[in-house]
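Notes to accompany the following structure.
Of the protein chains in this complex, all but one are displayed in their positions.
Entry: chain A
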């Protein structure tokens, strides 16, 4: 596999308003096996250098959006476009090459390998050694802890530290968009704060982030754009601060889900 050209490392102009979205899912329908559809015509876009957050109740299809985007699940219909290229139905390997990196839910480090092995496996598809060295330096400067625990077994780290290793691993391909599936799951408040701070750091380093979170309030505080999912569709979308102030959000999350009554 050839080494792809390096994306612009420094922060691209964060707010070029008419910028073509880096990732666009259009009218996606997807589900598992013969079970009912999980996503029923979902559309979402991620602009360059932005953090987009999907929030919604359990079973709304948040993780499924990420699985479709990264090629782990083929959509029944609809379109996935990365940086202007239609990538619908491609494998995770191919999508990695087109600039999408996915950090799955829960612990996903390789526990019986060292932090170093974990991070370097992130560059499994990169053959150019100097590029790997350069990116290693980049991720260890972004996540100093990764460098400090370089020789340690990944499984021996705390949950929050493991997340950082996973983040570092996912950045080794210098993706255009990183997909993060509930990065704060199972972490204590302090580790959660660090994780969200690092999400912003990824964005500042020029990587767009599509984030899925259960912890809606905390996630929207870290995001630029929020999308509220319910029953497989985006119900509300808008600037994250607006959503935080929106009474409908409070209703959806804090006051039960009255809309579900037919």
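In the analysis below, a contact is a pair of C-beta atoms (placed from the backbone, for glycine too) under 8 Å apart; a residue touches a chain by one contact, two chains touch by 3 or more; residues count from 1.
The criterion applied here is as follows: contacts and distances are computed from a predicted model.
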Quiz item: UniProt name of the unshown chain, from "Sarcosine oxidase subunit gamma", "MoxR-like ATPase", "Branched-chain amino acid transport system permease protein" or "Asp23/Gls24 family envelope stress response protein"?
Solution: "Branched-chain amino acid transport system permease protein"
Quiz item: Which of these, A:57, A:78, A:104 or A:206, touches the one chain of the complex that we don't see?
Solution: A:104
Self-check item: Candidates A:113, A:131, A:185 or A:236 - the one touching the absent chain
Solution: A:113
Quiz item: Of A:26, A:125 or A:200, which residue touches the hidden chain?
Solution: A:125
Quiz item: Residues on chain A that touch the omitted chain in the whole complex?
Solution: 70, 72, 92-93, 96-97, 101-104, 108-113, 117, 120-122, 124-125, 155, 166, 169-170, 173
